[in-house]
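One chain of protein is taken out of this complex; the other chains stay put.
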Amino acid sequence: MKLGFNILLGGGLTALVIVGGLLAPWLAPFDPVLDANLMNAELPPDSTFWFGTDSQGRDVYSRILYGAQISLTVGIVSQIINTLIGVALGISAGYWGGWWDDLVNGLTNVMLAIPSLIFALAVMAVLGPGLISLLIALGLTNWSWTCRIARSSTLSLKSQGYVQAAQTLGYGDIRIMMTQILPNIMGPILVMATLGMGAAVLAEAALSFLGLGIQPPYPSWGSMLTDARELIRLAPWAAIFPGLAIFLSVLGFNLLGDGLRDSLDPHMRTRKA
Amino acid sequence: MTEPLLDVRNLDLVLSRRGGNVPILQDISFQIMPGETYGLVGESGSGKSVTSLAIMGLLKKPLKVSGGQVVFQGQDLLKLRPRRMRDLRGDRVAMIFQEPMTALNPLSTVGRQIAEMYVLHQGKSWREARRLAIDALDSVKVPNPERRVGNYPHQMSGGLRQRVVIAMALACDPDLLIADEPTTALDVTVQAEVLRLIKELCAARGTAVLFISHDLGVIASICQRVGVMYAGCLVEENDTVALFSNPRHAYTRGLMGALPRLGSRLTHGRQRLVDIDSVIADRSVLTKTRFITPRGAANGESA
Partner (left out) sequence: MLQFTIRRILQVIPTILVVALLIFVIFSVVPGSFAASLFSDGRTTANPEMIAQLNRELGLDLPLPQRFLNYVMDLAHLDLGTSFRTRQPVLQLINDRMWASLQLAVAAMIFAVVIGVPLGFTAAMRPGSILDSVTMIGAVSGLSMPQFWLGLLLMYLFALQLGWLPSFGYGDGSLRNLILPAITLGVTPLALLARTTRAGVLDVMNADFIRTAHAKGMSESKVVRWHVARNALVLVVTTVGLQFGSMIGQAVVIEKLFAWPGIGSLLVDSVAIRDIPVVQGTILVIVLWFLLINTAVDLIYAAIDPRIKQR
């Protein structure tokens, strides 16, 4: 079945990135920062340097493995922040309604009006470059869709029997939101978070590429491409492999997200004739 | 005796899968005379709608006809070239679907959607077709047809929309109209009006009707002859009056038992409203018994 294929390939690629990142200290033959040696600069891939070396003679393969740590951290942490914000605002807005709902709705609309990369850029401009800034910037930019989905699902769940039953039993609002509503909207939220991870990895790469994210010499895939850009004529491998790493990991998250959505969405199931 | 307009002979239909075919319809045979109104009744999933789609040649992929003939005006529709079938569809055999809400394109005016019929089948210009569409709306008693012709479906009530669908179906004066649960989605009061409209229009034009419904009351009020379908088989067929006065198949009796009757108490004694399963113990036996009464031999003298 096709949906199984998406989850399988997506999960496989994601697992590859996770394993690569976690085991980087053991898998990487060289240190990503310290093993710079201008004698080895711009060497094409060979048996020592599998993916070649960059302008300072560092091993591209080792740097990609360590880069996975940064991409994963950014992807996971920023999505946790996004999901927390989006779910908290969305559920409470949908459940309580009234002025709070209007406020959240307005805020969501404003956030959707600002292209997310532009917003992240603005936050980076304020906070300055670095990993923490990246986590905050990307954690604050992408919650609007999650919020919308959480809100609309909450609205439809609110009128369901078991939620009303819980209200009749005198459960507190927060308790109802946590125990009756949250578990029932986990599916779409999970899909959004998975797809969001791909988007966050892409955004991190773009910001680092622009020199506003992770600063050299630390091996972010994006900043590796900044370096590689200058010498692409001499050492194209230094550009090809980090980009491929970004591409495959984002592809992994996207396929996983699509696969999850397909298996959760009743719309996709074969309808009876 | 006159030739039947539609003669369905031993129609078999399957859902083809990689593992093998799943039978959907088995050995369906019935005839509709010119101008006659024939009812097909049965619970949902019994194969009524699929039968109508098979006649129209509108079956979608996993479904396919595996045997039998559908003879319409002397030619087997199943053997017809797609092009010829297309010309026939809408022109000689027209269809009304259940959902007036979704059967019309929401982004197109109703006038345009009716006009398409005249452009397609009678080669009229759009301008001319639009005028004919106004007449068609008038004939199905849509008030203010000149104004309504420019309406979009969402600007109309369900009843009006179904009238539009009827106007569309009858636009080219077909010889056979297939009405698949045309009133099920409507309010009860509107239901009666629409039903009367179909009855009147078809009587006036001599159009034969294949009327499909799960509602015995509706069937009784409009059809001359009724076929009862169960699990892909035609299990009983008779003239309407005979069928209702003397249902012979256990399933038919079950269907009738499930009808609420005015004045009966729902929970007491013999007049309890029964569900079909409580009447029928073993469903698999049902498809093996058949009670087909030939035309004219009413009141079940032969089986």
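By written order: A and B. Residues from 1 in each chain.
Throughout what follows, a contact is a pair of C-beta atoms (placed from the backbone, for glycine too) under 8 Å apart; a residue touches a chain by one contact, two chains touch by 3 or more.
What you see is a predicted model, and the numbers here were worked out from it, not measured in a lab.
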| message | In the complete complex, the chain left out here touches which of the visible ones? | response | A, B
| said: For the chain left out of this view, which of A:16, A:117, A:190 or A:264 touches it? | reply: A:117
| query | Which listed residue (B:27, B:87 or B:215) would be found touching the missing chain in the intact complex? | reply | B:87
| note | Given B:19, B:74, B:106 or B:123, the residue that touches the chain left out of view is B:106
| remark: Omitted-chain footprint on chain B covers residues 56, 58, 86-91, 94-95, 97, 99, 102-108, 116-117, 120-121, 152, 154-155, 165, 168
| task | Write the list of chain A residues that the hidden chain touches. | result | 106, 109-110, 113-118, 121-126, 198, 202, 205-206, 209-212, 222, 225, 228-229, 232-233, 236, 239-240, 242-243, 246-247, 250-251, 253-255, 258
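Rule of thumb we're sticking to: only the chains that are shown with their structure count from here on.
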| task | Indicate the whole-number Å distance between the mean C-alpha point of chain A and the mean C-alpha point of chain B. | result | 54
